[in-house]
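In this view, the complex is presented without one of its protein chains, the others remaining in place.
Residue numbering begins at 1 within each chain, and the chains themselves are lettered A, B, C and D in the order written.
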Amino acid sequence: MVAWKPKIIAFTCWCSSSGVDQAGFEGFKYPANVLTVRVPCSAIVNPSIVVKALEEGADAVLLTACKPVELRKIAPSRITEARVSLLRRLLKTVGVEEERVRILWISSNEGGVFANEVSRIVEETERLGPLNLRGRMLEQP
Amino acid sequence: MRRVTVLLCTCGSTLLEKIDFNKVSKELYKNPLVKKIEIVDGLCKANTVKSLSLDANERIIAAACSSRLLEAVLKNLSNAKVIEFVNIREQCAWVCDDKEDASSKTIRLLNGSINRAVRSNPPQYSDGLKIVREAMVIGGGIAGVRCALDIANAGYRVYLIEKEPSIGGIMAQLDKTFPTLDCSICIEGPLLSEAGRNKNITIIPNSEVVGVKGRVGDFRVLVKVNPTYVDPEKCNGCGECANVCPVYQPNKYDVDLKPVKAIYCPFAQAVPLKYVINKEYCIECGLCMSVCTRAAINLEDKPKMLELNVGAIVVAVGSDLFDPRLKPEYHYGEYDNVITNMEFERIICASGPTGGVLLRKDGKPAKRVAFIQCVGSRESGPGIGECSYYCCAASMKEARLILEHDKDAKVFIFYNELRAFGKGWEDLLYRRCLEDGIVFIRSRPSEIKRSPNGNLIVVYEDTLTGKRSELEVDMVVLALGFKPSENLAKLAATLGVSVDDQGFIEEAHSKAKPLETRVRGIYVAGTCHGPRDIVESAVEGSAAAALVISLFRSGNVKLPETAVVLESKCTGCGRCMPVCQYDAIVRDGEKVRVLESLCNGCGACISSCPQEAIVLGDWGIEQLALQISGMLGD
Amino acid sequence: MSSPEIELRKLARNLLERKVVDLVIGYEDSEAGVRPCFIKEPGEVEKLVWNPDCRLSLVRYLRGFKEKKVGIVAKGCDGRAIVELIKENQLDRKNIFIIAVECNGVYKPVKYGSSKTRRQMAEYCEKCEVRVSPIKDYLIKSDEKALEEKIPKGDVEDLDWLSLFRKCLRCMACVRSCPFCYCTECSIEGFKPALVHRLVDPVELFTFHLIRAIHMAGRCVECGACESSCPVEIPLTRLYHELNEWFRENYGYVPGLNLEQAPPPLVFKEGEKP
Amino acid sequence: MRMFSITEESLKVFLRELSLKHVLIAPFERDGYFEFDVLKNPDVINLNYTNTRLSPKRFFLPQRQLVFKHYPRKGFTEEPKEYSSFVLFGIRPCDASALSVLDNILLSPPYKDASYENRRKNAIVISLSCTKPMAECFCNVFETGPIRGMGEDLTFTPTRSGFIVEARTPRGVSVIEEFGKLFRKADGEMLEEYSRLISKVLDEMNRRLKVDKTRLIRIEKEAGEEFFQLNAQRCIECSLCSFACPLCYCFETEDCLEKDSYVRFRGWDTCISPLFTRMASGLDPRVTKADRLCHRFCHKLSRIPLAFNAYGCVGCGRCVSLCPAGIDIREVLKKWG
Partner (left out) sequence: MGLSPYVPKPVKIVRIKEETPDTKTITIGPKPFDFIPGQFAMVTVYGVGEAPFSICSTPSDNNLQFSIRKMGSVTTAIHEASPGDEIGVRGPYGRGWPLGEMRKRDILLVGGGIGFAPLRPLLLHLLENSNKYGRIAVCYGARSPSLLMYRDEFGEWMERGVELYLTVDVGEGDWKGNVGVVTTILDKPNLNKAETIVCTCGPPVMIKFVLKKLVELGYSEENIYASLESKMRCGIGKCGHCHFGGKHVCVDGPVFRYDEIMELPRGISPF
């Protein structure tokens, strides 16, 4: 039997997705179970989509975004940050580990950071075990 | 029925050993949405793309390298309806050690993108937005004038909006400029008259912008022109009216130091050189009308509204100086001989109220003069927190002017840090000051006291020696910091541009887009976006002009994909409004509307709308959900 | 008949006779239990009742009478809902005459197929601290003490939410009875909902309820309309309460308390990370 | 007569043996409610219930079920397989009658609903008579209870000395034969009690509500706007009444995409929904809520009778009890019955 491997969806904003590309370009290795979805900006990611991803079988969802710059008022990723926090609270309430949804600050030159963080998150998710929402929802009492 | 063609690139066969292409295509072919799969060895090569002979309505998945490399090639070479990029090189082949892993990741990513491509709608290409190749420059200081001239000289019409009766700004009031001690108006005057003469420049004095509609390339700007009560077309500047006018008023140009008549010409080098009436002082006696041979005076004049259609706007409204009354310890306005550096400029100027002799209010010459730096800057308190940039150099220049006029004078400069960083500042200013015996004292004086004889006593602690002392002088000049001008916030709101924490206009990006604002097509130059000196203001004027010219030359404007509100769905609940960082969403009756010139397409709004009543290209939750389910399905 | 009921009928008659309002939305008694009624004529006011079975929030009906001047019987939570809806641009304060009734809590409904018959106070009413509408045009004081029978408090963590969601039929009663669900096209039902199927798929009930929770976060006034309408009694109010807590902790915002406080923008200020 | 009797102890044995031989679906209590579910352990069966919260129609018409799976690459369409047999024990006569109405509708020629037919064929329906009807119940109106229903194979009626068992169909008889040793022929005393019970409970219900159902056909013609408008104002358009109803059979289909196939599901729909009759062209014959509510009542009380010779309501009272807005079909009955 093949050992269980977590499936992780990573929503990467335009900038951090070039960071992800850079990770490959510079020869960093990270687990293959991270699937990237490129979006223009992390703020476009509706919390509902994150929930949907968990339901569809993702064991964890990452949002990678540009770190809000100090002094700069305009920072849509700050909205993402708040949404993730709200969502984590919600997940925790309904009994899903909040660690399954995270935000990561990845700039377009931080491929290495991405590779490292992702490896760590994969490990942590492995420790949490499968989420298996589908199975749990279909379970008979 | 929508189906997709998958192009798998082996990157010159280098990916073959990393990804099992047979397995990938076999797995993908199970997906009913796949029409065909082509394995190619270099999608980045023009020949490869051509040899594929793709239909025009094809939906393509390009599974190859980073889209940053491929996007341009494919979008130029194919006329496919929809192209989705999947990076199987940097994101699969190159990060996975195991061929099995890389292949299964490839399959998952591709299945996601197939779902996405099927539900994507082809982008709607507009025919290119209209560009009105005329510009507006708001503010006729050195930055604005420089900018207007550069745009005009490139052959485009410029409307130069100036709130005062004459262009010129602060620079026109200065006596000399640092570090070379050139005559300020001698430098600016010719520029002003050149602007006045240039047939591409329409100077609209006494005017202000009160409304802006539209977007880059096509702004409709509402300008309110205040009455001067003198028809500029008829006035020839003979000055007869001023001669007969019985009323005096303080002159703003001379910092209220040298009264002029109620009907007056702002200054000798004014452009336009026309007389105007200050209605606040005018007693409407009609004497001026009686002497004006050209019947240019109309006391019933009313404000006029103009609507100008321009393609770009440059904001160069400058800024105000700190109000020293807000620092009561210096007793400005209370003690006669505490003056501001602007007042000093007029006093020391040959055309000023004293004819260039440094006299005190009581008529005595000022022999001992102290300069206090950083009044209203670099401290928490009433002023702005940051360095005002110009005043170290300005005070040193002014100190040298004193000595130029009077070799026996004694000058003290109370400074905090002496910032002489510009070209020639160190040599032409600072070293000469030292040579001339100007005394630099590192201190922010705590108080100015008045001695019975009318002299002033500066109380200070020398922060180098730690000694508290007092210094008796004839005159104290306060080096005032900049502050955002009074109407800047209102103007910014009218234009839709944002302001920073200090109240200056905020740049789109402080480094990548230093002269652009968050509104595309509105640029900024000069001190209205932060303290600057003359050189930098002029540089920015020219640079902003270059941006305007390049916009006009570019042919058409490409806006980023912006959010669109679906009117039929919008309930007007307003939940999208606070999340928009660009204030691009406004109420429009019962619903909301996106101002496309402000929208940057970040999508924060579409994800806050509970019923997807705002859309942004193909970034709806439906497409994302499908992509995810394609990726995660077993 | 209780004295608030007499006062309510008198007021309704007065309002209708003087044409202050075009209609009064209140509760009436029927064989099927206490239910909403829409009084247009002064002669009908005797139908109006006020008792602890008046649980369904009437606020959701207000949007059906946008052009009319409506008098509405509002409990504390209903008043809060009106406040939020005015802020969300859905209601016009001047078209609503709020008949605030002091509320001491409502009974949990006893439904078909229930094995219990004892009447108990609804759980969300116990948490309630706003027993009178924050905005009102008329206040009817209660003459009764708070309901006696209370449900022992449980912690949210005690609940197995997934098994609660599993029971859900997705009948939409929670959505339809909610004062805040006024979207023209609900994102979780309709012809082509994007994130759930049109037909109820049990695995999507998790998504369904979480999306609804996200949409209710920071708005829910905990009136319990969803919970009391729910045929399978999912304690949704508790879930939404947790999210309201998040808003209170991060922004100090409690929905529906006053008209002035704007809903918080969904951003953290610099350095105020959770 | 095919009347039998069984003692309470034997019933327990019966249920236990039944659960070993068949998939047993029976009522039990969970989280304060009674419901039907597949039970492995018949000891949890609770027969002290009035009725289950939701009707057992989902065992015949699931909320969502597969219609077909089409594999375009392989070029064939797959249909769901035959369903395994099960025993539905303890269904109330009203709910059992609903099944017989559904038979009339879904199995009427020329087309038969294959999945329903299959499930129905594979199900043994054993009803449990109501001796203490609820306040909401009005099965007497449609003669679908309280003691005997229409769609069951066996009817169990509790009496002081055990249960009277009536075999209603050949399949019912075969069940009795299968577990022959547990059943006895009902004696005269019991039968007497049985008929007394029927008239007693029926009398009690008739006192509450007595309606001539044959007159309900009039609704179609006579239903004024006013009544439905009044209730439409109240209706919040949830689909609870349809979902809870034991014979609301209208279904909606949905096509989906799976990784290697196209699938179609069908599942419960509700005529209360504004989308029920809206066509793609935007044309909608029933625009107002009052129209839809009128259709709901007319469909049940006059349209189904006209088309299928049965009534679309069995008087279980679920819609009355569960409706958040207190809409009451009994008012319609009183008005036009």
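The rule is simple: a contact is a pair of C-beta atoms (placed from the backbone, for glycine too) under 8 Å apart; a residue touches a chain by one contact, two chains touch by 3 or more.
Note that the structure is predicted; figures quoted are calculated from it, not measured.
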item: Candidates D:F89, D:F156, D:F251 or D:F297 - the one touching the absent chain; value: D:F251
item: Touch list for subunit B against the chain that is not drawn; value: 1-2, 32
item: Interface with the unshown chain - residue positions in subunit D; value: 67-68, 70, 72, 75, 77, 79, 105-106, 108, 110-115, 220, 249-257, 262, 264, 266, 269, 271, 276-281, 283, 285-286, 291, 295, 298-299, 302-303, 305-307
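Operating definition for what follows: only the chains that are shown with their structure count from here on.
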item: Inter-centroid spacing, subunit D versus subunit A (mean Cα positions, whole Å); value: 47
item: Distance between the centres, which are taken as Cα means, of subunit C and subunit A, whole angstrom; value: 35
item: Residues of subunit B touching at least two other chains; value: 579, 608, 621, 625, 633-634
item: Residues of subunit A whose C-beta touches two or more other chains; value: 47-49, 52, 75, 79, 83, 141
item: Complex contacts: residues of subunit C adjacent to subunit D; value: 30-38, 56, 60-61, 64, 111-116, 167, 169, 171-173, 175-177, 190-191, 197-202, 225, 228-229, 231-233
item: Complex interface listing, subunit C residues touching subunit A; value: 156-157, 160-163, 165-166, 187, 195, 202-207, 209-211, 213-214, 217, 239, 242-243, 245-246, 250, 266-268, 270, 273-274
item: Partner subunit A, residues of subunit B touching it in the complex; value: 66-68, 87, 89-98, 101-102, 104-105, 108-109, 112, 498, 500-501, 506, 510, 518, 561, 579, 581-582, 601-604, 606-608, 616, 619, 621, 624-625, 627-629, 631-634
